[in-house]
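Quick one: structure below, then a few questions.
All protein chains but one are shown at their positions in the complex.
Order of writing sets the chain letters: A, B and C. Residues in each chain are counted from 1.
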């Protein structure tokens, strides 16, 4: 049996999974759920969760614990951890996946047209940090968590490639 | 340089192929043709034949020399041989791909509802040889070439699996 | 009596299950799929809100088993069952069973299904309702002399048909008196073995009829409407292949007359729901053929020209709603054509072709609707009808609809199995088809040798080129270091390296 802590949209799910003859027996916050799973090509799967049918596509999203689950036409970003590790983390007072969110990298090649913070600034979650122009559109990079600006690697007018480090928070 | 004999719909093409910087230089019955090829996934390719654009899907069709080329919404069955081998074959007075067509096998699981020939019968190309019922439909198996019935393995009322030998011609 | 339906069990598979699930979605009704062993990852299972396994792959052990369908409906709390076409759709016992279990059967009353399902009874009802029928007669059991007398009255050739028949089984054309007795006997035997009912009847044989059918919609409040016609003359072995609306021979006056006839038999049979009244048409006259008491495969062409969603209307009728429009409010716009795309090999007598869809891409764009039962990497199973999709195309004019259909057929990509796409292209290019000169004998007259393989020389040459390059590339890839051919090999490797860096067209 495995036990995971999954965080979706600020809600936390305590999930256990066990494999029983051809299906998965799970508990979700204590409630029992029966799931059949059919492997589809290229990382997709078909799930029958208590007989409701779902075609699911799961991909990594940054850190080890980050996933995006695509189902019902919607991308659902979430964090998944081993239950024990999540308990340790919570004891230490950290947010799920928090440690992964401090480096702001260029999500695409483009031109830095604005840098809106300096080292030492305190920033709030969703605060604009920099603006990159690409595909003729201005794209605003925002803080994913509250924090303090530790380093600014980007300068206005600079061309950047995908993945270039721009701003570090702490 | 490679040289092939391709037979399509009773027409024969003498084709040479040579690889030159990033494209293929070909002759088709003596006429020069320039082709660019882009590999697509799962055995498909995109060809620019003298700048006309074609998405192409090629699969084997029975014997080594048999292909089905799917392009422009059409399945095109053809035979392709090394030029030298085709010359030898023609000297021997055989038809292209002729040797491959003598075994009639069940193309699908089903029930043999009729056998219309007996050993020793002379049959013409496209003459019905047997009838198999599957998917609630009767399917008529026809001779692919003229010939003589050498053996009949199928009997009326028999259940057959895909690939079972039914009738042999010679 | 109006009852809002909240959950529908779709007792079918393939494209029609997908079609019904889509209608449920559009009405915010929960759609429940059922599946046999081989359908566990089928498209209808993926699209449905819920899905239940109902047994092994053969339909006689899954989709046809009344008990299993009812069990799933009770278990999941479905208010209603939609049977689609085929399987249990025209089975009066199943409709009865639903009624007994207090589950809404989306279709006509069991009694209506039962009566219209018997061709002799249906013919009687049509006559009572004043519909023109082909001159013919019930010839009773084994009474050959009476039968011969009737056949003489009608005049040869005559058609012998099974009362319980369908799909051409137990049907025979008899051209002269000499072969009459034997044909009658054979037809009766065939009918007994196919339907367990040896009753046959005879009809005047029409030599070049068109098949024209009228779509009807009837609610539980006594409203009987028709939605115009579909022409389905292009048939192969009594199976429709291409359908269109309107019919190229239709006039508003003829449509009104045929529509009235269809509504009359609907009234006579106390019809409720969507149905189709089939007619033969020849030389300006039409004759009643039969009523199909269910949704037809070709219903989308009517949807496209009328703008009315027939499955949504079926559900509304089943909920007890009156129809939301009158006969006068039904209007027709443009022209729609449906091609039934089968996994069959037209070069081998349309033998079904099974296997994995290694590539599958549906056409799209202006006027194109695809009702597909499959998606890429699905298997075409051996157990069911091998139809993979319906391509339905709308155009402002018949000509535009044909051109758009051709375009869509060319865009369609099916590989892994053979398909009838190329066969349909041939039909779209046929001059008689383009002129609207149709009859049910169209295919046998135009393609007497079953040779649909009308490939242009240009296409043949390009296919030859494609095959040659493919062989060249494949053999060079296999023989990475062919003896005495180092130069060619290194060129090839260079090509591969450069292909990643440089443009496809090069610097020409």
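As a convention for this text, a residue touches a chain if its C-beta (ideal position, glycine included) is under 8 Å from a C-beta of that chain, and two chains touch if they have at least 3 such contacts.
Predicted, not measured: the structure shown is a model, and the values here were computed from it.
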Hidden-chain contact residue, picked from the options C:13, C:44, C:407 or C:424: C:407
Residue ranges of chain A at the interface with the undisplayed chain: 2, 4, 6, 8-9, 11, 13, 15, 17, 19, 21-24, 26, 28, 33, 35-38, 42-45, 47-49, 52, 54-59, 67-78, 80, 107-109, 126, 132, 134-137, 139-142, 162
Chain C, residues in touch with the chain not shown (by the definition above): 18-19, 22-23, 25-28, 35, 37, 40-41, 47, 52-53, 56, 300, 303, 307-309, 312, 331, 333-334, 361-362, 364-372, 375-376, 396, 400, 403-404, 406-407, 410-411, 502-506, 508
Touch residues of chain B, complete complex, unshown partner: 38, 40-41, 46, 48, 51-53, 55
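FYI, only the chains that are shown with their structure count from here on.
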Chain-chain pair with the highest tally of contacting C-beta pairs: B-C
Geometric centre distance via CA averages, chain B-chain A, whole Å: 52
Chain B and chain C: spacing of chain centres that average the CA atoms, whole Å: 30
Residues of chain C whose C-beta touches two or more other chains: none
